[in-house]
Structure formats: structure tokens, C-alpha cells
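With one protein chain withheld, the remaining protein chains of the complex are depicted in position.
Order of writing sets the chain letters: A, B and C. Residues in each chain are counted from 1.
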Amino acid sequence: MKPAPFDYYAPTSVEQALDHVAQLGYDAKILAGGQSLIPTMNFRLAQPSALIDLNNIPELFYIRPSDDGGLLIGAMTRQSTLERDPLIAERAPLVRAAMPYIAHPQIRTRGTFGGSIAHADPSAELPAVTVALGARYRVRNKAGERWIAAEEFFVSLFTTLLQPDELLVEIALPPMPPRSGWSFQEVARQSGAYGLVGVAARVTLDDTPSGRRCRQARVAFLSAGERPMLAQHAAKTLIGQAPTAEAIRAAAEAAAKDDVDPSSDIHASADYRRHLVKVLAARALTEAFQRANI
Amino acid sequence: MTNQFPITVTVNGVRYERTVEPRLLLVDFIRHELSLTGTHVGCEHGVCGTCTVLFDGQPVRSCLMFAVQANGHEIRTVEGLGTMDKLHPLQEAFRETHALQCGFCTPGFLMTLVPFLEENPKLSEGEIRQALAGNLCRCTGYQHIIDAVKLASDKMGVKP
Amino acid sequence: MTAQYVGQRITRNEDPRLLTGQALFVDDVDLPGMLHAAFLRSDYAHARIKSIDATAARSRPGVVAVYTAEDMGAFWKPGPLLVPAPHSIKDLVFNQRTQIPMARAGDKVRHVGEPMAVVIAESRYIAEDALADIVVDLEPLDAVVDLFRALEPDAPLIHDELGTNLASYVLQEKGNYEQARAQADVVISRRIVIDRGVAAALENRGYVVQWNAREQELTMWATTQAPIALRNLVSATLGISENQMRVIAPFVGGGFGPKIMLCQPEEVLLGWATMKLNRPIKYIEDRRENFLATTMERGQIHDVEIALTRDGQILGLKDVFIHDTGAYNPYALTVPLNTQTHTMGPYEIPNFHTEFKVVFTNKMIVTPVRGAGRPQGVFVMERMMDLAAQELGMNPVEIRRKNMIPADAFPHEQGIIGQDFAQLIYDSGDYPATLEKARQMIGYDQFVKEEQPRFRAEGKHVGIGVACFTEGTAVGPYEGARVTVESSGKVSLVTGVGTQGQGHFTSFAQIVADQLGVDVRDVRVVTGDTAQFHWGTGTFASRGATVAGNAVNAAAASVRAKILKHASKALGAPEKELEIVNGQVRVADIPEKSISLSELALRANPMRGSVEPGTEPGLESTQYFGPQYGATAAGTVAMIVEVDTDTLLVEVKRFVIAHDCGTVLNPLIVDGQVHGGVSMGIGQSFYEQLVYDENGQLLNASFADYLLPRSTDMPHIEIGHLCTPSPLNPMGSKGVGEAGAIPTPACFVQAVENALADYKLEILETPLSPNRLFELVQAANP
Partner (left out) sequence: MKLDGEYLFNGPREEVWKLVRDPDVLATALPGTQSLNKISDTEFEGVMHLKIGPMAGDFTGKLVVSAEVPPESCTLTVDGKGAAGFAKGVGHVQLIEQADGKTLIKYTGDFQVGGKLASTGQRMIDTVSKSMVRQGLEALDKALQARVAAQAENRPVEYKPPTETEFAGAVAKDVAGGVLSIAEVRMVLYIVPVVAVLILLALILSRCGG
């Protein structure tokens, strides 16, 4: 299991990287953390003619507060950094909560935020988390840049709206509105194994005289379809409702019925996954509403 | 283009200058170019943890990096811990608790644990099990390894 | 002789090397001019090869040679039969078909991963590049995957000329089951399925071979459990004499069974190639190859029936099963015979009908993996005990105790042929004691009476299981050892067995140190080098410490006799008054009257002139030990599990094992062996299962999809030691290596069933998975 030969480019600036991307086009691959790409190359299921290594571009490693109270995160920020960073813990606790579920510590040392997003593995945690948070991605090419909303970015398995001449450079996380709660839940066969199903939830309550009702519910599932699945039907059933066990059960059932399209593999049948969607949605919403109520 | 890259890597405090093909995996570089064969290869797809080394002080899977990426970086391998006559406290603890049998996975466990113990002096069994979850051992059922970590954290005491 | 070391928790002599990365494993061997090999393996489970064109590969820069079967000429031959079929069993059917080095044009590949060509290049990277250059023209054939399908008249034939996929048939009977059945109050029958897994040693197979043209000698560093047997068989295959070949098994990164497989295609091809090229070659199997091309085990389907009286006395058992041997059967009947001989376990079963068919399928070859057929037998028996307990409204512990062979019934004839082809006899044991100990350790009664109802009230599904087992261990034929006191006073011990982490460097040293009164650190142990010891069998069937250990003991004892003889002459005192302490032989009552071992060693190597007729030089002895028959260890495990009925995840909350392996040489090492066995058992209960599709494609050939237990999956294991010494060897020891793996799946399934009692599940298979549990729960509660 040794990789096939390739040309190697180690740009030190985004500009240089974009030049390489523009020149080399399709057969080149971007090397971020490499924790999904390199095993695939070791199996020789990927044999890119060239790798463009982003690990030497300092301007892609950062976590900054944004003016709106959210966060701006450089695409090459390591998962292990996200895991330890106080700003993340404070402003994006949902991201922090998902970290231990991403493979193992040795993988998170190298794995990056942007890499996980661009790889678009439907069983990955960070795509679902960013969809739940309503994150936006900054994408650059030589001509300029554009912002893409997380929920539109993912097309299907390993496929995104990124064009071959484009580079994902930054993730923008919006601030958590007041009276918001969050939860991350995942069922995997063992620590670090692919999630059979996972869910990231962020809910917001309003504060009406009649008591707190759900103003917004963003629930995104992993391993429940060909991309991170945003639960629109579940949200509909919740908006305007008091977060009762009743309402949560209804939302969880709606999610399992209408918001996901799970597949079968050797670890889990589609039926089992649908069942887990219901179970985890209920657990996540319960926890998220509790947090929102405090 | 000639597909060879000159790199400079510091391993266990020693500076090495070599020329490598980009596709050369870091673990093969460490084992076969530098003859530091204490780091072992178990799966080459990043799941078993056997090839764990410290890269700039943090544990990584050396089967999931290319040697060329180590250019200008610091690596620490099991050879950089104790010696046969003077074992590192963690190595001593492994011996005293019989935390290794065939010993093939052991260097990976040691390199995962060294920074972990330095960061977390006092540990619950649950935390230890989580910290070990990225390393597979087929011989011990992990029980004596967990004993070793507890013993080592006593030996190493609270970090300054 | 004082037992200063034997029985103590001595830390291991080998550890400093292993802990500092100084221990030599095969992949660490690096020789000048060394080439690297990669194998082209079949993507098809069953196909006829029309032609293989390696022209492009041969012309790739850096490629030194590409060989196909055609290039081997007269050296091409199927491997030898590694274990004979037990012809002491009457009417036995055995159709031998052993593995081949590579399929020739016109011949067939019979499993995914079977080698078709080997590339030898300047680097492994280049060798793998060249694999893609080789063009194979083959005709895919329908594959046989299902065990029953294999025996259907219209099934594709794996070995055409055989006219059937039946590899073996064996029937053994004790008493008369049909009569017993006629008298029974209760008869229960079920179909029980046990699926395949891999051994998954963390070190894959690997070889470095070097032909020395000047010396005309072949050296092979190999990850083998049986260096001497490997040397004997490969040298014979290559047509060189045994003393022209040296096999070195350095530190080996785990064995667990498959590394006992011999004359594998890789071994023969590499030996042949290095002689042809006159350059050293390294081949290290990668993990994917390990899943496809290293032998594996389990894979049986049992139709079993048990007949009992109303009060739970077993009258008889009938077990008819089918065993999957894969594409070839070089290990003959070892595994299914083990299943057969462990089904009755610790129980008194007056009438036993056991019958099996072995079938060829288009899957990798089956040879023993830790447990080696035993877990299947135990799983079947223990499942039937549970069903019987339910049917009769008995407590699972009670029905087991009631049927156990009493402690005073040893040696106990089992009435069938055992794995060493003689009447199966249990040498010693106290089975009720292991059951009682496990029951107390886990607090069985209290759990059932108090804790479980409380959990149920809280809506938690927590269950308990208990399973009993025997383990036939320490089988023959023999092992040997040579002990030498060197003129330095240090002791050298050499034995033929290989070692893969069992601590032989220490446990053997403990035996010698006690016999010779030296420090255990002063005993240097060499294992696994055929240049150092010529005779031996190998490390398997939990036999190393007992069979080789007793040879070591005998050799050390005879050296001790020589020491005392020489010392008595030197000190002018009768032998019986002498003692050996800290490397000094001294007169017990007059300690200052002493002589050192090193001095005696010098004197024992006589100078010119001082030779008495008949003198044998040196304080050295070589002794062998072969047990009359295998010693039977036994034990009981109990566990408490909690099932999350929403997610169907299972947590093992407590695990206890009460174990009896006779005299314990080193409790620290025995505990480690038990822990390892249990973790493999947990794996084969809930994590590890090879999944094949209907075309014989293995669907989970990576650690991402085939899950080994991790630290977070393992419970804390509580061990209770019991000791009934075996009368079959002077040290009274029995094997322990496989213990934990044998009963664990049976216990796990029982505990899960018990936890889900209100779902009324009946689980008749292993391994399980969350997904499978979900299906079972759905099926039971539509």
C-alpha cells in the first residue's frame, strides 16, 4: 500500500496556490490535512498527478472573532486547534462538542476544518455542524472570491459547488442568537469509527409573554443521505411551538420520515439509520432546548 | 521535472538532510531512510496508531504524511524516549505493569501517551481509555496499558 | 531447588528492547542490495486464467524481475499437508487439496487475493507501480460462498477433478443418542451460525530472504510461529538440504494462529526468487493483503439438538455441522475436530452424536485462529444450555452445575477421538469450582435478586450471562531445549519454539533460574533461530509454556545434576549437602565452603590431559518433552451488559473469569494472556465479522470497516485463579493462551438476551452488531 508518483507543489501564499490550482486543474488534488486523501492514495484508489500542499500557507491558519459576534476561521485551522481553542468553546460550542467524534486524536492533529468541508464526506461531522450553524464559506479563485452558504455547498457524495479553479479559504460562523441552545449526538460502532448517524442541532427560543416558543431550529444529520441533510420538515413542526416532549417527538418523527434519505452499508441498514435519526433528533433537540432555556 | 526534493528534518534532536521523492511516506522515511525502526507500520490507512510519532510535539499517524511535508519540522520517535539502561518513566511503567506482550504496537502507544501525560497529570480511567482509543493493541486487552498510564502519571508527577 | 522465581510476577527480560524500539522485527532487517517484492493478487474469487502478460511490467525502470507460475518450472508444486487427517476415526472422508504458489495459465484462482504473479523491484513503491502493468486475461466463474450451496449437486466446482466441494466428512458417536432422545422429557433443536473473522496481528506477515551463493545457504527472516517446521518444509520444496537453510523468527508482532501456516505461496516464491536472483528480497504484507491472503477462521453452521430430563439432566446431544475450510485444506481437520472435542465442554454427556462436513468455498483458507474451533463448540453447547434452562424454568447457573463432571471424576474419558488423534481424556480439573468462583465474583444471585429489578424499574436493560468451557491445551508432539552454563557463570537457554509476545524470554528463564540458583536476568534465552536449535514443532494450541517449558525444566534439572556432581568433587562434600545460591554452589551448613558456577563451567570443559574416559564436556544438557496427551484447562466467565434499546449499542459493564490452568509460571504473564484472549472474544461477539458478497468479494478488508476492539470497548477484566496441577507434566502446568477467546461470545449473547428479556429475543448467531440487534428486535417485536 504505497501511493503512486505525483508532482508536489508547496505554495506559501494563497495567491501562489491559486496559480497552481488554475494551471493544474482537475488531476491535481489539494492537500490539506490529508487524513482522508492519503489513505485513499495509499490504497491507490486516488492517483492524482499532482498535489498542492496548503500546509505552508500561514495566512490560512487562524481563528478570529468577527464583528457580528461570530467567528472567522482559516480553512487550514487544525481540528486539534478547534478542540482546544477558548474562542471556539465560547462562541461555537457546537463545533467544540463535535470534535471528539472526529476519528482519533492523532488524526485531529493534522485534519483541518476546510479540508473536512471540501472533502464533503456525508458521514463527516464538520459539514453537518456548519450546516446546522448556518455557516458560510469564503471561496477564492484568481478572478476574485464568493461566499457560499453551507446548506447549498454540498451537492452529493464528495461533490461540492467548488469549481476546479477555486479554493476554500475561510469558514464564517454566525453568532449564536440569544436564548439559543445546541447539541451534537452521534452513534458510531466504536470510538473514532464512522458515525452510523449523527446530528447537529441549534435551536433558538423567542420570549413571548405566552412563554418561550421555538423561533428557529436548525438540525443537520450526517450519514443520513448523500450530503449533510438539513431537517426542514422537522423545523417546520417546531417553529412557533413550545419545546415540549410532544413537539420534540413530532419533529423527530418528521425528520426521520421526510428529511433524510439514508443508505444501507455493511454497518447499518437504511431502516436502522432512519430509526437512529429519530432517536438522535429527539435527544439532540431535548438537550438543545434545555440549554436554550437556561 | 526531477521529482526529488531536498528536505531537512530534526528527529530526536538530530538534524538530517535527505533528498526524497514526494510520495515517500513519512513512516518509510523514518524507518528506512533514517534507520529508526522503532516506529512500526500496522495498517497504512490511519486506523491502528502503530506508526504514531510526535510531529512538532503532537502525535500524528506517520503513515498519513509524506516525508516532504516534514521539511523544517521536528519529529520525536520512540528512540527519543529512554534508553535500555535508563527507561523513560512511562516505559518503566509499561514494564512494571506488563503493558506489552508482542510489543509491536507499543511504540505507537508510548508516543501517543507522552504528550498526553505531560498535558494531563491526573486522569480518570475513562479519560485514559479515550486517550488510547486511537491505538490498537491485539495482545493486552488494554487493561495493563491503563494500569501503566496510571502508574506513569504517578511517576511523572505533576508537571511544572 | 527453591522456587524463587517460578510462580512470581516477574517483569519481563525482553521488555527494555521492545520499549526502546531496539527489538528486531522482520521489517527492520535491512541488507545491502536488498530488493522488494509485491504480489499481483486475484480480484476474482473464482476464475480461470487464460494468460498473463508481464512484458510491460518487466520493462519498467527499477523492476528487476516479474515471475508467474510458468517461470517456476519444476519448483511449482502444491504445498504439503501440514497436519495429517486422523485415520483413527473410522469411515473418515478426507479430500486433500493444498494451496499452490501461483495459478498457472489454464488453471484457476480460487479466492480473492490468491497470487498470480510477483514483481521484484528496487523499491516497494516501484514494485507496486509495476503491478498495474501486468495484463491478466481470465474468465470469471461463478463463486461458491454459501456453505450449503457448496454441496448442492449443481454447485460450481472449486476443484473440478474432485467432482465435489466436500473436503471431509467425520462422524463420531458416544453411547446412543437416539435411545437417549427416546427417553427424554424435553428435546430442543436449533440452527446456530458462527461467522468468520481474522486474527489481525498488528504486524502483518513479512519475510526477508537472502541466498548466499558462496556458502550455498538460504536465510529467511520470517514472521512465523514455527521456524523449524518452516525451515524443513521450504527447504524440501526448494530442493536444498535442511542444513542449507536457516529460518530466523526474530521478535514477531503477534501470532494468534495464522503465522503457523507454512509453505505459503509467498514463502516458497521468495525463497525460490532469491536463489534465482542471488540478491536479498524483502516482502512485507500490507493490511489489505492480510485480510485477503492470510489464513483466517470460524465459519460454521450447526444443527444441534439436546435431550434432557424434566429436572435438567442432559441425556444426550446431537450436533451436525458444516465447516468452511475455504479454497484449500492444508490444515486437514484441526479446526472442526477441535469444535467436536470441545462441544461437550465441562459437562457429563452420556450420549453424544457429532458429525460434520467440511466444504471448499471460494474464500481464503481456514486454519486455526486463537480458539481454533473451540469457541464454536462452546457457543453451541452454551446456547443449548440457556435454551434448556429457559424451557425448564431453571437458573442458568443451576443447570450448568447440575450437569458438570464432578471434581473426583478425573482422569475422565470423553469417549471420542481428540485433537491429538487418541481417545480424548480430561487429565484433571475442578469445573464446579470455576463455576462457583465466577458466580461469587460477579455476585450472580444478588444481581438477579436485587440489582436487575432495580435497573428494570429505572427502564434500564441490564443483563447477566455465565458460560463455562474447557480448553484442550499443551498437545504434542514435543519440544526441546538446551541449557548451558557458560564460563562467565551466565546461563544460555535455547529452544526451538518461536515467540510472539508470550513472554518466553522470561517464563523459561524463571524455570532455569530456580533450577540453577542464578538471577533470572542472567539467563539469556534464544528462541526461533533454526541455526541454534534443530528440533521442535512450534507455538500453537496454547502449548509453548507447558511443552517447551517442561523441556526447559528437564534440561535445567539435568544441568543442575552435573553441577552438583562436579561441585561435590571440587568441594569434597556429598551432593545432597550442596545448595546453589546466587551462582555459587555451597555446602549447606558451611556457606563459606563454596565454588562459583563459572569456575565449575571452566572445569567441566577439561584441558588436555585431565580428561577422564566417558567425560561429557560442559555444564550443558539438551532435553525434550512430549506429553502423553494434551492437558485440559477450564474456566467460567460471567459478564454484565447494558443494552441501549434506542441505539442498540451494548456496553460490557463487568467481566469476570475464573480460570484453572494448573501451575502458573508467571501470574503477570498469565493475566496478560487472559486479557488478550478476552479482547479477541469481545471482538468476535460484537465487532469483528468478515462480510462477503455472493460473489466471494470480501467487503470489509480494512480496519476502517473491520473493527477491532479499542480501549473504549473493553471492560475491566477481573480474574480468579484456580489451580489443579496437570499430572501430565512435572511442572503441572496447562495452557492459557486461548482461554479468554473461547467462552466470551457465548456469554455475551446470553447476557444480551437476558438484558432484553422483555423483547423475547432468541439469539442463535455470533458475532452480533448494533444493526443486527436492531433487526432481531424488530423481528421479535413487529
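Odds and ends about this structure:
As a working rule, a residue touches a chain if its C-beta (ideal position, glycine included) is under 8 Å from a C-beta of that chain, and two chains touch if they have at least 3 such contacts.
Quick caveat: nothing in here was measured; it's all calculated off a predicted structure.
Contacts of the undisplayed chain with the visible chains, over the whole complex, involve A, C.
Among C:D427, C:D705 or C:E753, only C:D705 touches the chain left out of the display. Residue-level contact of subunit C with the missing chain is found at 43-45, 112, 132, 140, 288, 291-292, 691, 693, 695, 697-702, 704-705.
Residues of subunit A that touch the chain left out of view are 26-27, 29, 36-37, 39-41, 43-48, 119-123, 152, 155-159, 161-164, 194, 225-226, 261, 263-267.
What we mean here is this: only the chains that are shown with their structure count from here on.
Taken together, the touching pairs cover every possible pairing of the chains. Interface comparison, B-C against A-B: more C-beta pairs in contact at B-C. The distance from the centre of subunit A to the centre of subunit C, each centre being the mean of the chain's C-alpha atoms, comes to 44 Å.
Subunit B has its Cα centroid 29 Å from the Cα centroid of subunit A.
In subunit B, the residues that reach two or more other chains under the touch definition are 21, 23, 44-45, 130, 133. Subunit C has residues 125, 286-287, 702, 704, 709-710, 712 in contact with two or more other chains. Considering their complex, residues 1-8, 10, 34-35, 38-39, 42-43, 51, 53, 55, 80, 100, 103-107, 109-110, 190-192 of subunit A touch subunit B.
Within the complex formed with subunit C, the subunit B residues making contact are 21, 23-24, 31-32, 35-45, 47-48, 50, 77-79, 81-84, 87, 91, 94-96, 98, 100-107, 110, 125, 128-130, 132-133, 135-146. On subunit B, the positions that touch subunit A within their shared complex are 1, 3, 5, 21-23, 25, 28, 44-46, 49, 52, 55, 58-61, 63-66, 68-69, 112, 116, 130-131, 133-134.
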